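Report on the structure given below.
Yeah, one chain of the complex is gone here, protein chain that is, but the others are all in their spots.
All chains are identified by letter, namely A, B and C, in their written order; residue positions are counted from 1 within each chain.
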Amino acid sequence: MSAADIAGAALVVVGVLFFLSGTLGLLRFPDIYTRIHALTKADNLGLGLICLGSAVQSGSLLTALKLLLVWILVLLAAAAGASLIAQTAHERGIRPWERQE
Amino acid sequence: MVLFDLILGLLLVVLVQKCLSVTDLFGAVISFMAFGLLMAVAWVRLEAPDIALAEAAIGSGLTGALLFSTLGRLPHSEARQPIASRTVGSGPGYWLAAGFWWVSIMLLSVAFFLSLLELQAPGLGGYLQERLSESGVLNPVTAVLLNFRSLDTVMEIAVLLLAVAVVWSLGTVGWPAKQKLSLPLLVGLVRLLTPVFLLVAFSLLWRGNHAPGGAFPSGAVLAAASILLLLAGKTIRIYPLTMFWLRWVLAAGLLVFVLAGMSLMFAGYGFLVYPEQWAGTMILIIEVSAGVSIGAMLMALYIGGEPDFHAG
Amino acid sequence: MTAYYLILAGVILAMAFHGLMTRANLLRKLMALNIFTSAVFLFLVALARMAEPLDPIPHAMVLTGIVVTVSTTAVGLVLLLKLYRRTGSLTLQSADDD
Partner (left out) sequence: MADWIPVVIIFGPLLAAVLVFTQTVRGVTATLVTGGILLIGLVALGGEVSGQGPWLTWQPGGWPVPLGLRWQADFFSVAMLAMTFLVAVSGGLFAIGFLPAAMPSAARHFWTLWLFTWAAMNSLLLAADLFNIYVGLELMALAAVGLISLTRETEALQAAMRYFLVTLFGSMLYLLGVALLYGQYGMLDQAALAAVIEHGLANGVAAVLMTLGLLVKTALFPVHFWLPSAHGKAPVPVSALLSAVVVAVCFFVMYRLWSGLFFVFLAERPAMVLGAIGLASILWGGMQALRQQRLKMIVAYSTIAQFGYVMLVFPVFVADGAAFLAWHGTAMMVLAHGLAKASLFFAAGCLSIAHGHDRIRELTGGGGRLGWVWLAFALAAASIVGLPPSGGFVGKWWLLQAAVLGEAWFWVVVMVLAALLTGSYMYRGLEAAWRPAPPVEAVRPVPAIMVAVTLFCAVGSVAMGFLAVPLEGFLGRTFQPLPIAGG
């Protein structure tokens, strides 16, 4: 196993951890706004790390560029999707959660 | 990897269970879409990348969009309504039919599982490999779809066109569709993504020759692009003339396919028998026209009725 | 491994059949029908994987089937909406023998 393989695998594992925390946030956070927050932020970072890890492992520039494109497209879609969900929720009059004293 | 398959299977079963018995329809539709996506993973595991593409784009993606747009047209209460625990039918006729089904299916499933032991699956893979070079393309699935068993594909495109005709016969939709929210972000995103969609559709079409891809995934990508345009409020005004062109675009895929087959027949080769040196080119022409038509047909199915230019 | 997928297909078939028979809601019936179809396709593709070498003909059959299923599902959903507008209910009345 080369150094690149190990580095790639490590990056993928870290990426998966970010996905896990994002999922945890989706399940545990109190309202839609915070959930979106957890999901988009953590998952996008996680995906970025997984793409990076796979790119390192593949060792080919073309594949790496394709993976970069994948990440950018998902980033765009996730950002737009999250903002659409939040906007719709806001217009439906769903109030952001506040800590009860 | 066995562990991976086990988890995948378990998830599929759980999702089916959720889809069919979760309390509200919205949740059921979500489970259904997740089921579709995991099926795409299963296709990859079974070394069927073509199907994985089609499942992700058409099976799960477009069906999901169809289900969601249906839910959106139902009142909110209906989408969130819990399952009513009443029986499906009543009367002796119903129970007779239901009983017949239950007994026969129980017997059948036992026999079915036992009969799995007998399957040898000889397959035609080897035979197909020998003849692949004569087909004009390098991807065996494309070769089967557009050359060896092209008759099935003609009829399949006919089914799609027929579905559009049936949907149109059931009613019209007001046009242009009204947008409730103004979503500048979506408009911007769509503006950015449309060229990407076109590029991907084209590349899928081109790749179909030698790798997974082809007219159907490509058409699904085109349909996705046009559905996004619709959602962003980018509708064109419909006039009689636009309807005229729309009808021809919808019909083009089938027409080109059938007429190509017929002209080959009148040229003396036989129905849908491509002369070997032209096979690649003919398949490409047929695929391009089919891809565009399929995109239009899938979009028409999503719209769910004949666009009505009087209502707009 | 393919045997596993064959059995998985059988299990999903049975579940989808149960759903198709017992659920009154038409949208659920349509989804059950779709899942049933997916299971049949899974069966076919698992068979293709079993063959040596890999057999692409079931792949082509399943691709055809997927497109056919989308077409029928679209028709079913439009029919369901029309019915809902008429009757205000997502269930079918039992077959009347008049």
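In the analysis below, a contact is a pair of C-beta atoms (placed from the backbone, for glycine too) under 8 Å apart; a residue touches a chain by one contact, two chains touch by 3 or more.
The shown structure was predicted, so the numbers you read here are calculated from the model rather than taken from an experiment.
**Q** For the chain that is not shown, enumerate the shown chains it touches in the whole assembly.
**A** B, C
**Q** With the full complex in mind, choose from B:L11, B:L138, B:L162 or B:L228 the residue touching the hidden chain.
**A** B:L162
**Q** Give me the chain B residues in contact with the hidden chain, please.
**A** These residues touch the chain not displayed: 93-94, 96-97, 100-101, 104, 108, 111-112, 114-116, 118-124, 127-128, 131, 147-152, 155-156, 158-159, 161-163, 165-166, 168-171, 244, 247-248, 250-251, 254-255, 258, 261-262, 265, 269-273.
**Q** In terms of residues, what is the contact footprint of the unshown chain on chain C?
**A** So the residues of chain C touching the unseen chain are 13, 20, 26, 29-30, 33, 36-37, 40, 43-44, 47, 50-51, 55, 58, 61, 64-65, 68, 71-72, 75-76, 79-80, 82-83, 86-87, 92-93, 95-98.
Everything below uses one rule, namely that only the chains that are shown with their structure count from here on.
**Q** Looking at chain pairs B-C and A-B, which one is connected by more C-beta pairs in contact?
**A** Answer by contact count: B-C.
**Q** Could you work out how far the Cα centre of chain A sits from that of chain C, in whole Å?
**A** Distance between chain centres, rounded to whole Å: 33 Å.
**Q** Distance from the CA centroid of chain B to that of chain C, rounded to the nearest Å?
**A** Chain B and chain C have C-alpha centres separated by 13 Å.
**Q** Do you know which chain B residues sit against two or more other chains?
**A** If we look for residues of chain B contacting two or more partner chains, we find none.
**Q** Given the complex with chain B, which residues does chain A contribute to the contact?
**A** So the residues of chain A in touch with chain B come to 73, 76-77, 80, 83-84, 87-88, 91.
**Q** Mind pulling up the chain C residues that touch chain B in the complex?
**A** 1-8, 10-19, 21-25, 27-28, 31-32, 34-35, 38, 41-42, 45-57, 59-64, 66-75, 77-82, 84, 90-91, 94-95, 97
**Q** Which part of chain B faces chain C closely enough to touch in the complex?
**A** Touch list, chain B to chain C: 2, 5-6, 9, 12-13, 16-17, 19-21, 25, 28-29, 32, 35-36, 39, 42-43, 45-48, 50-51, 54-55, 58-59, 62-63, 66-67, 70-71, 73-74, 78, 83-84, 86-91, 93-94, 98, 101-102, 105, 109, 112-113, 116, 119, 121-126, 128-129, 140-141, 143-145, 148-149, 152-153, 156, 159-160, 162-163, 166-167, 170-171, 216, 294, 298, 301-302, 304-305.
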